[in-house]
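Note that one protein chain is taken out, while the other chains of the complex remain in position.
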Amino acid sequence: MSITPFKMPVIPLIKKQAYLNLYEKGLREDGRRLDKPRNIEVKVGVLDKAEGSALVKLGNTQVLVGVKAEVGQPFKDTPDQGVLVVHAENVPLASPIFEPGPPDENAIELSRVVDRSLREVRAVDLESLVIRPGEKVWNLWVDIYVLDHDGNLFDASMLAVMAALETTTLKDYEELETGEILVKRDSPGAKLKINHRVVTVTTAKIGNYIIVDPNFEEEIIADYRLVLAFDENMRIVGAQKTGSGGMTLKDFKTALKISKEVAQIYFKALEQTPK
Amino acid sequence: MSITPFKMPVIPLIKKQAYLNLYEKGLREDGRRLDKPRNIEVKVGVLDKAEGSALVKLGNTQVLVGVKAEVGQPFKDTPDQGVLVVHAENVPLASPIFEPGPPDENAIELSRVVDRSLREVRAVDLESLVIRPGEKVWNLWVDIYVLDHDGNLFDASMLAVMAALETTTLKDYEELETGEILVKRDSPGAKLKINHRVVTVTTAKIGNYIIVDPNFEEEIIADYRLVLAFDENMRIVGAQKTGSGGMTLKDFKTALKISKEVAQIYFKALEQTPK
Amino acid sequence: MSITPFKMPVIPLIKKQAYLNLYEKGLREDGRRLDKPRNIEVKVGVLDKAEGSALVKLGNTQVLVGVKAEVGQPFKDTPDQGVLVVHAENVPLASPIFEPGPPDENAIELSRVVDRSLREVRAVDLESLVIRPGEKVWNLWVDIYVLDHDGNLFDASMLAVMAALETTTLKDYEELETGEILVKRDSPGAKLKINHRVVTVTTAKIGNYIIVDPNFEEEIIADYRLVLAFDENMRIVGAQKTGSGGMTLKDFKTALKISKEVAQIYFKALEQTPK
Amino acid sequence: MGGGAKATLIREDGLRHDGRRPEELRPIRMQVGVLANASGSAIVEYGKTRVLAAVYGPREPYQRFMVLPDRAILRVRYHMAPFSTSERKSPAPSRREIELSKVIREALEDVVLLSEYPRTAIDVYVEVLQADGGTRVAGVTAASLALADAGVPMKALVAGVAVGKVGGVLVLDVDELEDSHGEADMPVAAAPDIGLVTMFQLNGVLSEDELDRGLSMALTAIEKIVSIEKEALKRKFEAIGEEV
Amino acid sequence: MGGGAKATLIREDGLRHDGRRPEELRPIRMQVGVLANASGSAIVEYGKTRVLAAVYGPREPYQRFMVLPDRAILRVRYHMAPFSTSERKSPAPSRREIELSKVIREALEDVVLLSEYPRTAIDVYVEVLQADGGTRVAGVTAASLALADAGVPMKALVAGVAVGKVGGVLVLDVDELEDSHGEADMPVAAAPDIGLVTMFQLNGVLSEDELDRGLSMALTAIEKIVSIEKEALKRKFEAIGEEV
Partner (left out) sequence: MGGGAKATLIREDGLRHDGRRPEELRPIRMQVGVLANASGSAIVEYGKTRVLAAVYGPREPYQRFMVLPDRAILRVRYHMAPFSTSERKSPAPSRREIELSKVIREALEDVVLLSEYPRTAIDVYVEVLQADGGTRVAGVTAASLALADAGVPMKALVAGVAVGKVGGVLVLDVDELEDSHGEADMPVAAAPDIGLVTMFQLNGVLSEDELDRGLSMALTAIEKIVSIEKEALKRKFEAIGEEV
């Protein structure tokens, strides 16, 4: 059951008007232009017990991602591929609107949009994760942990997931006589094979304006958001309109244009991450 | 925890009296006599993705049943039998009193009464469902889906389940060298073997009257309902008093007499279903 | 989420004061001295379908424990040990403060403290539970069923668990050619091997007093309780402060001294249980 | 039901596997007031089947909206202890337990004078400590006794018993073995003092004649069980009398 | 997506595996008012995909606090019947169903005049009876019809369709086979009468040009589907007219 949100914080009309007045001048509360994302920080290798990890700060939004690699079984219908699972949690320390409990529809949407954007373009080389076809493959658990929610969890999460995957290492292993796989925890291992680099860019429609990388208050007053996923060849590898406002074709085209430019900024941030 | 219903619609006393006045004349609101069921429509083969299916209309009550046959394991204590699972859901589109969520005590009671009435008399030949004893058998999932609830879900569901089972086809299969069973989805298959035809007949005690096939409002004002299951030899193959009123022996005998006659009407409806 | 209890019965201040006045005189409401437990009754072999069982009455508190032994798999990291599972339930018939549902934090704490106190000192000889190393071992399910809650569930439960384990019998079995283990339900079987006898002693801090074996009302007005587990050599084999009050070192030492004496009383009760 | 007749349920001498005659009850034991906290309680044994019931209330319900303006609501939980069965039962409520909670509630609801306590809840907890057939009917008996022990006004006492058909013979008070290998199991509860059957189920196959005879057997036995209930309650009041 | 091109999705003659042209819809059938209890209902078929929708409300919500002071809340459940898929679907809501319930709610929320009914809830239940691709978009269509049938005021009717890319070709109204083996699936819903896209998702890989063309294809088709909706509603009102 999906229910119209009835507990979201209310942004006073007067504040919304102030935002719109600024947009009219091409500016936002924090001094940004409408088509610019916030400051981006990407740190990788931040967790010792995960095979890959990254912490991303997008303005005040903080997302931590850990990738765990475990030996498991393939899905029955894809015996020649490893398994990639993306999971997101609304950790309640990240926001006053998060309550403890299983992932809600927003967390599920977040993880599924990230998952699809990776999966459809085969960003991770799942074929290279096979240990013994049909029996033993690497299972990659990608856990998105939002630590501080100031809007645009899609882009921040995707940046963190991508950075974490790009620095994920698969440990060496040995096949025992029993058929069991012994993972050598202290081995150097090998880098996970990545086929494509993917980013998502989120724009929001507020009043008559399209802005990029909305913060939390902007999300609250937005009619809808549009999440577009791109690979390094600027193919569109995923999309999701989220939020209940309707979208005109004209606005779609404007959003697409802005998003393509911002995608380059995100790609650069990933490129320049010290590894 | 079973709790006295405290959210059921209240039928005004005056309306209940009107019903009783009609009963006094041997009639019901819809013109039926006390011992007659509503109009019955049975349609089979209504679902393409199920191995058996039926849609039953009993007056305004509509029940859809799908039977899925899948290869699975037998229960440990019955290695020489297939598995039959009956499941009922209160789909919320069927009634304003249904809420989304797992089956409540009424849905569970419905599925268990149907299940027992089939199981005890061995209506379905479970022995014929064995593929490899102790290892591979057909699992039959019988899903009762109430689409419109105007009373007497027991009889409507049992009619739909019986009609669906009688038209269920088990696909041909092949044993692979690995021991796996390959089901040939497009094969003609063979009819499921049915040993007995079963119907249930539900009567209700309202005031001093026993009526058969109660509609929703009649169920609300009834003291209790009595569900009796019969096979084609008119053996009693299941029974359940449901509802909190106490039953006299005299009323039991009256109900049994009426039920036996109505069972014939139900059997005829199954008999005459175009297949 | 652990939440400050906000639904506990409130003991009027005046009653608490009455308790304290009595303590001042070295007495308690039921005539006990501060350092004496209530009357203890231990009955074993009270359940026919369990491999071990005991009913313990500690004053008005009643705890029933059943031990079921089933053949199962060992944990992956302990192939040479059987499996011991301790589970406690707040059966709602035991107290007006228990509601039906899965174990809450108190029931979980109870079972985990009992479990650890047995496990750390290897009270049960888990190695003797191996049937076929790495594959088949005995699983012991120890179910704590509180029937009447008048305080000090820790001590009453541990007494009942210990008495039940000491009288648990493992049935004879046979290895079939298929590798399956056939348990001979009617065989005499052999006693479960116990390495150590363990008791817990619970003291409570109320006002400036330390009392032992608190009843329900004493628990409500206590600042905290201290549970200390001992083996027959008077080693400390487990401990847990429970409740939100802080504890001074001095109080800890007083509690330890009292507890050691009461442990002897509990050991004697176990010793003298007719078997 | 199910299974072939693995055991000889009816011996050559016409007696049952445990030596009972077809219309013979197992030894029945009852005691009320066995728990200190509950408003009322009772333990009931039918042979090796042992059931404990407790009543709390009438009391304000945990969730305030869960009330009726003109009477008390009854809340009943039938639950099996993990150690009550041959294989350990998971403590989570099974579909069977959910159905039987409803069936037991409905077996009691018509005899309890709920209208005496509007806007309250009466909670009945039935715990099966040992299961050897007939747990739901022993549960009704225990619940009825616990209600009486709690002083909840009732039109009449209720008791239950199951009639079975094994090896073609109708038998009273089936145990687990007879239930598993027999041809039918028919749990019945009734309030004989007011002539009402309050629980009626049939799992299995019977002819109309067998159904008739089985029902009569059950009702005769229930009268006997209700008289045992009355003795158990009397014993308690005598005990209280002695204390005074 | 995924999988190799096991089936030939685009035949040598340029037609699709089922004989359709790339821009051809499957046969679409709609009927409103198919359920008696619901305030409004509709059944919609896109080829073998069959979806039933029902609307209850505006009504007081089950949980009283779940309201907004200035408008109705919309509650939407997208659910697949266990027998709707090739392998039986467990009835517990999957993560996919939770996401699609949200996506369908958001596809409707902007067209329903929620401010007409403050402090109430409008419940929309979408049940997939048979799944052969495009269930969410058929679901939006059915839900929009059921809302209209219930007399809930809306700015415009909504309909949905999925565009896919198979064997390099953009195709309209993908079925399950095309969805499983194709390169992209783009579900779109819109209210053409007011020029708004209300659902937009892309699972798969498209160039910018393909995205543009695909969106146009979808919007053209949606206009057609909305006109079929109008006919279905007209049929109902005519039928009522005849009855009068």
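We call the chains A, B, C, D and E, going by the order they appear; numbering starts again at 1 in every chain.
In the analysis below, contacts are C-beta pairs under 8 Å (C-beta built on N, C-alpha and C of every residue); 3 or more make two chains touch, one makes a residue touch a chain.
It should be emphasised that the depicted structure is a prediction, and the values quoted were computed from it without experimental measurement.
Chemist: Quick one: which shown chains sit in contact with the chain that's not drawn?
Modeler: Hidden chain, whole complex, touched shown chains: A, C.
Chemist: Consider the whole complex, including the chain that is not shown, and state which of A:P5, A:G26 or A:P100 touches that chain.
Modeler: Touching the chain that is not displayed is residue A:P100.
Chemist: Out of C:L22, C:V83, C:I108 or C:I181, point to the residue that touches the absent chain in the complete complex.
Modeler: Considering the complete complex, C:I108 is the one touching the chain left out.
Chemist: In the whole complex, not just what's shown, which of C:L47, C:V114, C:L170 or C:V237 touches the removed chain?
Modeler: C:V237
Chemist: From the list C:T4, C:T178 or C:N208, which touches the chain that is not on show?
Modeler: Going through C:T4, C:T178 or C:N208 one by one, C:T4 is the residue touching the chain not shown.
Chemist: Applying the definition given at the start, please give the residues of chain A touching the unseen chain.
Modeler: 47-50, 53, 60, 62, 64, 66-68, 70, 87, 89, 91-96, 99-100, 102, 141, 143, 145, 147-150, 185
Chemist: Please identify, in ascending order, the residues of chain C that touch the omitted chain?
Modeler: 1-4, 6, 78, 105-106, 108-109, 111-112, 116, 119-121, 223-224, 226, 231, 234-249, 252, 256
Rule of thumb we're sticking to: only the chains that are shown with their structure count from here on.
Chemist: Give me the set of chains touching chain D intersected with the set touching chain E.
Modeler: Chains touching both chain D and chain E: B.
Chemist: Going by average Cα coordinates, which chain is farthest removed from chain A?
Modeler: Of all the other chains, the one whose centre lies farthest from chain A is D.
Chemist: Could you tell me which chain lies farthest from chain C when each chain's centre is the average position of its Cα atoms?
Modeler: Following the centroid criterion, the farthest chain would be E.
Chemist: Comparing each of B-D, A-E or C-D with B-E, which pair has over half of its contact pairs in common by residue number?
Modeler: Same contacts by residue number as B-E, out of B-D, A-E or C-D: C-D.
Chemist: Just how far, in Å, is the C-alpha centre of chain B from the one of chain A?
Modeler: For chain A versus chain B, the centre distance works out to 48 Å.
Chemist: Enumerate the residues of chain C that touch no fewer than two other chains.
Modeler: 100
Chemist: So which stretches of chain E touch two or more other chains?
Modeler: 77, in rising order.
Chemist: If every chain is a node and each touching pair gets an edge, what shape is that graph: line, ring, star, complete or other?
Modeler: Its topology is that of a line.
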